[in-house]
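Dropping a structure here in structure tokens format, bear with me for questions.
Here we show just some of the chains, and they stay where they sit in the whole.
Every chain is named by a letter (A and B) in the order it is written, and numbering of its residues begins at 1.
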Amino acid sequence: MDVTKEQMRHMYRTMVRIRKFESNAQNDFANGKIPGFLHLYLGEEAIATGVCENLNKDDFITSTHRGHGHIIAKGGDMKYMMAELYGKSTGYCKGKGGSMHIADRDLGILGANGIVGAGQDIAVGAGLSCKYRKTQQVCACFFGDGSTNQGTFHEALNMASIWKLPVIFVCENNHFGISMSQSRHQAIKDIADRAAAYGIPGVAVDGNDAMAVYEAANEAIARARKGQGPTLIECKTWRWRGHFEGDPAIYKDPKEQEEWVAREPVKRFREFLEENGVMTADEMDKVDAEVDQEIKDAVQFAEESPLPKPEDVGKDVYTDFDEEVRVR
Amino acid sequence: MKTMSVMEAIREAMSIRMREDPNVLLFGEDVGKFGGCFGVSAGMFDEFGPERVRDTPISEGAIIGAATGSAATGLRPIAEIMMDDFITVAMDQLVNNAAFMHYMFGGKIELPMVVRTVNGAGVNAAAQHSKSMEAWLTHVPGLKVVYPSTPQDCLGLLLASIDDNNPVVFFEHKIAYGEKGEVSSFDPIPLGKGDIKKEGSDVTIIAYGYQVFRALKAAEQLEKEGISAEVLDPRTLYPLDKDLIAESVGKTHNVVITSEEFKRGSYAGEISAFVAEEMFDSLDAPCRRVCALNTPVPFSAVLENAFIPQTEDIVNAVKAQRE
């Protein structure tokens, strides 16, 4: 594998950025600073990290309701993310989207998405665009295990397959769709096996191992860039929290939870980096501290940012005119 | 007489019929042990077991398709679509099949099925989790559409919906779940009968769903300013109680309609059109619609509050109409 030390260091930073962003969001939600539905990526950091490390700035991703990790890994700016979570006018979506709709066209982030399964066929469109315009771009499409039972999964994989589109379908199998365990929502063990239905490669990897994810994505992306079409990568992982904040997740088996938390991705990656002499504990601690500061700055930015103005509610429906606003 | 919340009333109606009729069952995403995304079916899994309170995969199309197929073959399913927003995924099953089947098949197949789903803004859930799309459903021949407000109405109308032999879409508003009220009857309330929630003589405010609560507050405020508002809750959107509306308009000669829909193409608009078309001479002034804005539902509270048709918007509309 051709991963450089620099990339691995970058991956470490990415994972820590996700972890700390999410932990902070968890607190902010508990303290009532973040409204709405909040779905955290805690425990799944290795996936976005491993995949996005392979992507260029002009590559695309589609994301889900649980999107913060993807956005951070693709280079999203925490300041604007935080401001969006807070509903501020400086947020990525000017406070119109919130946690479930963060997007950044300049970074190729085609949006978090509140509709389960919606990202899959948007990714097909992005892939079509890359192929049609004959660029070397690709689109990585993140989605959960639960979403693989939506019709969109099926239609998207089929269409990407016949058109040999440069799309990497990344299934984050955290073993639950809200309260429904994978073993109850489908009668197969490896979601990767579904690739055969479309005549495309399917691989299952340890989603808590950033290097394993990196490797699988690297191969899939190389295939895609060569015009050989899509790949389905299943990353096995675990959702640490409830489905959304506020869900006590009583349906989880505490033993399983414990086992998965023991295999936690950030610590594992730290150990890997240390063992392989890529980074020392001190260097990593330094990164941690820098990220702490980044979060602090982002929170401050968000807190100090103004709320949207009510009269802005009618803007951005269309590109060329504003909608009427009620005057009170 | 019993005090109940809207949520409890809905749960009670389902439970009553499930106790009486083994062919009634509930399915949907996370309706089982989890008790539903909002807790509506909490406890029902324990009472009725996994066959009758059944978790589905995330497959809204198949949920409505399964409701259709099972209703056609002897069951009386209640299918829950977690949010109205996700009914988009199942529009084909609901419209091209469930709604039209009885007609396409020359009246020979009946579909006693209820689709329960959840509407409404107000919880900072943004564009894909907050809509109120009842206009889509009321436009479709073959569907009945119910959108009650009070616990008593929710209970009685859900019983009637389960008893009905046609596909019924039953709307619930996520903010309304906590609203409490007295429940004195455990009988079905016939679909198609509206209700006067407050009598008045100067203006008829037609409101349904959560807007009933906002309209009642508005009426209270108006009362203080010497304007007597009647609050008419159609409860069932289709069939619509046109007689009750005609009666009320015949008395007040002024109509304000409020709903949480996007204003353009709203069912409130259909009511406005029908009032103007059929009761033109009874009207002292043009009808006014107090709906949500024609924008996707925004996330930030400031914007969402501007989006939602608030109590004061109703008050203002009534006053503006009298000027």
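What we mean here is this: contacts are C-beta pairs under 8 Å (C-beta built on N, C-alpha and C of every residue); 3 or more make two chains touch, one makes a residue touch a chain.
If you're wondering where the values come from, they're calculated on a predicted model, not measured in any experiment.
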Across the whole complex, what number of copies goes with each label? A x2, B x2
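Simple rule for what comes next: only the chains that are shown with their structure count from here on.
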Chain B residues within the chain A interface of the complex: 29-30, 32-34, 37, 55, 57-59, 61, 85-86, 89, 123-129, 293-296, 298-303, 305-307, 310, 312-313, 316
If you look only at chain A, which of its residues touch chain B in the complex? 35-37, 84, 87-89, 93, 95-98, 100-101, 113-117, 146-147, 149-151, 177-180, 184-186, 250-251, 307-314, 317, 323-326, 328
